[in-house]
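Dumping the structure here so I can ask a few things about it.
Missing here is one protein chain; the remaining ones are kept as they sit in the complex.
As written, the chain order gives the labels A and B, with residue 1 at the start of each chain.
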Amino acid sequence: MASEIELIDVTKRYPGTGQPAVDSVSMTIPAGEIVVFVGPSGCGKTTTMRMINRLIEPTSGRITIDGEDTLSLDPDRLRRGIGYAIQQAGLFPHLTVGQNVGMVPGLLGWDKTRSSDRVDEMLDLVGLDPGDFRDRYPRQLSGGQQQRVGVARALAADPPVLLMDEPFGAVDPITRGNLQDELMRLQAELRKTIVFVTHDFGEAVKLGDRIAVLGPQSRILQYDTPEQILANPADDTVAGFIGAGASLKQLTLLRVREVELSKAVTASVTDDPADIRAKLTEAGRGFALLLDDRGRPVSWVHARTPGRPTPVGDSVTLQSTLQDALEAILTEGGAAVVTGSRGEYVGLVEIDTVMSTVRRLREEAGA
Amino acid sequence: MTAAVARQQQRSDRLRLLVQPIAVVVLVCGVLVWAFAQDLDSIEKQSLTASSLLSATWDHLVISFVVTALVLVVAVPLGVVLTRPWARRVAPVFLGIATIGQASPAIGVLVLFFLATGLEGLWAAVLPIAFYTLLPVLRNTMVGLQGVDPALIDAGRGIGMSTGAVLRRIELPLAVPLILAGLRTALVLAVGVATLAVFVNGGGLGLLIDTGYKLARFPVLITGAVLAVGLALLVDWLGAVAETYLGPKGLR
Partner (left out) sequence: MTFWDFVADRWNRLVGEALLHVSAVVQCTVLAAAIGVGIGIAVHRSPLGSAVATALTSAILTIPSFALLGLLIPVLGLGAPPTVVALVLYGLLPIVRNTIVGLNGVDTSVRDAARGIGMSRAGVLTRVELRLAWPAILAGVRISTQMLMGIAAIAAYARGPGLGVEIFAGLTRAGSANATNQAIAGTLGIVILALLLDGIFALVGRYTVSRGIRGE
């Protein structure tokens, strides 16, 4: 279940200011896709997102969800039908995890049993054991766990649309990586329409089906797939912001063996799923790479579903160009598997590695 | 507040929670035993009967609790109203009036109210004392509501709660600890000022103090004063217990 969102000439002007905060934005957010708004802080990306659920009322213009004008609906009702997750989760500290997640079903008038079943289902979905977490208070959770509960709360009433405002902005990089992986796993299953705001272009590339690079007053500088934006930045501003441009082309000149590879958690295809899960928990990671008896990569498994592996798609070799690696990353999501001369696993190239290489090349060219 | 200072505050709170009720029992029992062991003359005997002590204490408690109830009913809604965005401009005016109310001498407020209205008895005591004790609850309600993280209000609105629901289910519960602290302060103030109710014929333990002083019967004066001290310590202790156990669990 997903809905198409359309913004038509949406403008926000605060009284007493000369320039509008958001100036005449028009765009279509296709049903079932993750669209990432990315841009420097203060560019109006959050304002634009908050106009979709009318936490901020547009000064002029129209926003429709599945063709229905949001301005024609009661704002509270509208918001109950749109999931909302924010930085630092915004969990209510005086309510338990279960009460937080069950808030929207409660507002929608679901009966107690249905609500509480849904709470358990949602906690399970985001990887928290309901029996263990339902009755805890937010301050008893780690930052990453709080974010998971925040996502569970946003999804609790099964809304077709999800708005996420830098939801992973306040956690450490490893946890953030895991949460991103988790969101992609959830999205593969749920196919919601997700509007995701971030200032981190790496995060945008990793998560987005499409990326809207926004400039001042939320002007859309480029709205396209990550591949297209990386390969053909619309102008120097976009190129500057994504740190790519001409230097991206140089990726064809660099080999995978020239960059630092990172390590995946690995296991053998014959290993017991419970052992794999224990290994992942210990490492604090979400995915493990399964290798066959000759050390060749076969499939990925997630800690939550160790019995259901997904096959490794594109992989690259140490001789591949970084351009190839980037393409593999964009199809695989987050990282590409690197194999050695006999097809054996040697490491991973992650999107962050590629992005920092691009940045370095750019700085060297400028210097 | 630094962590060290907060820790120390906690320690001293725990100490009071433990020692204060013991002090109350010792004080009250001590003074009663002492007073009745004295060689009392007929006037003293008349003032120091179980029923007269009980009725004075009862009057005192009634004044204190009616004041607190009145303050609760007036100050909390007023604090809610004054923190709404549309009332921000008038908030300083009300806070200013309440501040002057508390800066003025309690006895002056009490006497002026009596002279202006001619009222005597319970309400002559309750109304001016309530005005005098309004500020702590009003200020704490406002500070408590203003202290709620705006991100939580945003989250509440964002998931579809109405402004009323956000106030009722998020803002007020989160402000409860501060409101309770304000109520405790108000209650203790009320018990203290209620000793002055005797000047407007409101009764209470001040009556014993005043009688003992005017008739130079010190056992009566001392019994009244010590009972008032015991009552104040007891009420403060009850307030501390309420603060400890009534606040939202997730915040403790």
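Quick note on the criterion: contacts are C-beta pairs under 8 Å (C-beta built on N, C-alpha and C of every residue); 3 or more make two chains touch, one makes a residue touch a chain.
Keep in mind the model is a prediction, meaning the values are calculated, not measured.
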Open item on the list: So there's a chain missing from this view; which of the remaining chains does it actually touch?
Closed with: B
- [ ] Looking beyond the chains shown, say which of B:Val33, B:Ala50 or B:Ala103 touches the absent one.
- [x] B:Ala103
Task: Contact partner of the left-out chain, one of B:Leu95, B:Val111 or B:Val143 - done: B:Val111
- [ ] May I ask you to list the residues on subunit B that touch the chain which is not drawn?
- [x] 1-2, 4-5, 8-9, 11-13, 15-16, 19-20, 23, 100, 103-109, 111-112, 114-116, 188, 191-196, 199, 205-206, 209, 212-213, 218, 221-222, 224-226, 228-229, 232-233, 235-236
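Basically, only the chains that are shown with their structure count from here on.
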- [ ] Would you kindly tell me how far, in whole Å, the mean C-alpha position of subunit B lies from that of subunit A?
- [x] 53
Open item on the list: Per the contact definition, I'd like the list of subunit B residues that touch subunit A in the complex.
Closed with: 151-152, 154-162, 165, 169-170, 173-174, 248-251
- [ ] Using the touch rule from the top, collect the residues of subunit A that touch subunit B in their complex.
- [x] 53, 55, 76-84, 86-88, 90-96, 103-104, 107, 137-139, 153-154, 163
